[in-house]
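Removed from the display is one protein chain of the complex; every other protein chain stays in position.
Order as written gives the chain letters A, B and C; numbering starts at 1 within each chain.
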Amino acid sequence: MKKNVNLAVAIGSLKIKNPVMTASGTFGYGEEYAGYVDLNKLGAIVVKGLSLKPRLGNPPPRIMETAGGMLNAVGLQNIGVEAFIKEKLPYLKNFDVAVIANIYGETYAEYSKVAARLSSVKGLHALEVNVSCPNVQKGGLSFGCDPRAAAEVTRRVKGETSLPVIVKLTPNVTDIAVIAAAVEKAGADAVSLINTLTGMSVDLKTRTPHLKNITGGLSGPAIKPVALRMVWQVVQRVSIPVIGIGGIMTPEDALEFLIAGAKAVQIGTANFINPRATMDVIDGITNYLMENKIRDIKDVIGTLRT
Amino acid sequence: MKKNVNLAVAIGSLKIKNPVMTASGTFGYGEEYAGYVDLNKLGAIVVKGLSLKPRLGNPPPRIMETAGGMLNAVGLQNIGVEAFIKEKLPYLKNFDVAVIANIYGETYAEYSKVAARLSSVKGLHALEVNVSCPNVQKGGLSFGCDPRAAAEVTRRVKGETSLPVIVKLTPNVTDIAVIAAAVEKAGADAVSLINTLTGMSVDLKTRTPHLKNITGGLSGPAIKPVALRMVWQVVQRVSIPVIGIGGIMTPEDALEFLIAGAKAVQIGTANFINPRATMDVIDGITNYLMENKIRDIKDVIGTLRT
Amino acid sequence: MAKEIFIGEIVSNEEIQKEFFLMKVKLDLSFDDPQPGQFIMIRIAGLNDPFLSRPISIYSFSRGKNYCTIELLYRVAGKGTRVLAGLIKSSQVEINGPLGGSFEIKADKKQIIFIAGGIGIAPLSLLAKQLYRSGCSSKESMSFYLGAKTADAIVGLDKLQKLCYNINVRTDDGSFGRKGLVTEAFQKDMKKYSATDTMIYACGPKAMVKALSKILTGTKFHCQASLEERMACGTGACVGCAVGIKDNKGNLTYKRVCADGPVFDIRQIVWE
Partner (left out) sequence: MAKEIFIGEIVSNEEIQKEFFLMKVKLDLSFDDPQPGQFIMIRIAGLNDPFLSRPISIYSFSRGKNYCTIELLYRVAGKGTRVLAGLIKSSQVEINGPLGGSFEIKADKKQIIFIAGGIGIAPLSLLAKQLYRSGCSSKESMSFYLGAKTADAIVGLDKLQKLCYNINVRTDDGSFGRKGLVTEAFQKDMKKYSATDTMIYACGPKAMVKALSKILTGTKFHCQASLEERMACGTGACVGCAVGIKDNKGNLTYKRVCADGPVFDIRQIVWE
């Protein structure tokens, strides 16, 4: 049955067997969901954001439910790039799946160093550069809010690696297409969007924010319309591949992004609610193609009629 | 019972009996909901956005449901300022309620003219200046995305009226506090936020956007965390009153905004789902005060502990 | 006249045909007598997903001593109607209505023609019943044209048979009645009717109403058509349910299906 349809897509030089990836920070390092899904069937695994040094993360409470979504202020807690290479990557190498390292830093130099270190090992297929980091308190705006800073990060990372570089954009900006165009010009092989929208929630009993960090990142179906709009805007502006992220729960959600022009999608918060969400999306896309007698996913991507 | 608590607040020189207003575009011209709610009990009625000339609006379909919200691309359809004064205002004058005219224009001159015309009549208590207009296709960004343009609109409107001027901000910006500070400096008596987030949705059957206008404004509980975060950011930056808007469905939602520092709130999309939402919110706030033995709503506003 | 949101209690909710349900709801006596063509906005009490209420026509109405009962005839079209279909007896629904305008009854028209596509039969049934009961029209003077894709999508025929003498059924695949479009069936018979003495009431998918509008162009038939649009408020406040209508001067304006309609003179509808 499934042999009749071709789901393979290319993100620059990275060829993946289908357009469904996991979103960074929502799928751990793969292990956490390996019991529920066959990792070999995924288009790609994007691991939890990595920094040069291990990072403690924010104090709890870190999450809160909202209407059709959730807020998180994990604060990019992670084991650091060295521990990742030693403890997590070997496990991921057991699978026939593209592994994408999501990276971030607080300075240009940090981005460079993380990129360089990860490029020195085998088993990684691309880097995704998080320029958003809305949860991490730092002086001034995040890199991703300024086209020049985002471009500079891109250039630095590109200078250190021969892996395809995907720049992951923040939605907390006036014109995301401007940022996308800037990182394209700086050499990005692809862009992925969106990261979380910054939000907040208040506990009436204590009159304190529900999150210790005060604000957090909003994810889930609530943000899907915003994500889809931004993907569509960016698709029109850049010629590099665009990866759509934001509130994808079902195959139908994923198809909306693909039709709007995303070459691939990432599934985030949906994993928490349904650990098999990625599998369900892949199966559903396959069925959609078969039902509509479409042989190749490429004949779906970017076919929005306006 | 209710005599024991004081809900009255002041938005600049505008004194209102309680902090609950209707949001522009979601309550018609008052008439539509007069059968369901006692208009006299509202803090204020903000009417559908008015332009100098009548405006046709966008072709249908104009709305689409989303997770915890909806998209609209009404395109600011309205009867124009003259018809409003002749046909709608007389009706509203029958009630003992503050009436706020929401206005917009496509040029500075239009804003001035609408403001001037509305200031020449009796029965209006404030102007709310919509600088967002995400639905109206126009060259370049909306006024609300540029601090200088937003400030200029504010100055023009202030120059034409002695009514309190509330500037209504768009959330589709990198830093809303910067815009708020700019309009405060330009003389705004208050700011209200947020207007809708721009979003999109795709029909898989036809592979067209669900909205004829392609994109639309996202409203409803889905956007509440973003709205609350922005209100909190703006409250910290400006000293004029801030009116909180976005996804308020329940008294608890409204209280989150008040605790975060909003002096008043507006109820929008909730009216569609529950025509009595405004009344329920007023009653619920009253109960909250009584249960917590708070005599005055002022002792709730801005009491967030971080 | 104070309006309220009614808490309706489901008396029954049966699948009368695959994907078609008949829901009977008990409402407080303060619910106004609905006019044919009017609708309600319905949602499940306390449930926020689906987020918006759904518009459904009033299919039948009766006023008892202690409560009113309305019937809704609906097709499972998506998420909202699927959730409705899952409701069991005694569940509670929130109902806002009756909403919208109604079909206009012209006593001077001798011949009444109904043209319904699929679930469009719902408001026309109530209308036929009212015309019949009020004595405005007899069984003989009312002709019903009913169309659907397949036999599976023909519902509510039994009730109609008591009201109309002449019922023409068409399905796209010929699985019930004759094969073809309901509008073609009417077109074939058209010359039998006197344009000035006839009132046509239509309700169905956009494509059907549009086809009918073409057929009627250049004729003198008067036709009232009930339209559908996605709705948010159902009360005229959001201007979301817009439909292009020619104003007196022939210019395009957008009218609200919920508050200015759902019934419009077919000649005034602007088709893209």
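Everything that follows uses one rule, which is that a residue touches a chain if its C-beta (ideal position, glycine included) is under 8 Å from a C-beta of that chain, and two chains touch if they have at least 3 such contacts.
It should be emphasised that the depicted structure is a prediction, and the values quoted were computed from it without experimental measurement.
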item	value
Option from A:62, A:125, A:158 or A:224 whose C-beta touches the chain left out	A:62
Omitted-chain contact residue, chosen from A:144, A:164, A:221 or A:261	A:221
Residue touching the undisplayed chain, where the options are A:237, A:276 or A:298	A:276
Hidden partner interface residues of chain C, rising order	47-49
Chain A residues that touch the omitted chain in the full complex	25-28, 32-33, 35-36, 48, 56-70, 72, 74, 77, 220-221, 269, 271-276
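By definition in this document, only the chains that are shown with their structure count from here on.
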item	value
Maximum centroid distance from chain A, chain identifier (CA atoms)	C
Whole-Å gap between the CA centroids of chain A and chain C	47
Distance between chain centroids, defined by C-alpha means - chain B, chain C (Å)	36
Residues within chain C bordering two or more other chains	48-49
Interface hub residues of chain A, defined as touching at least two other chains	67-68
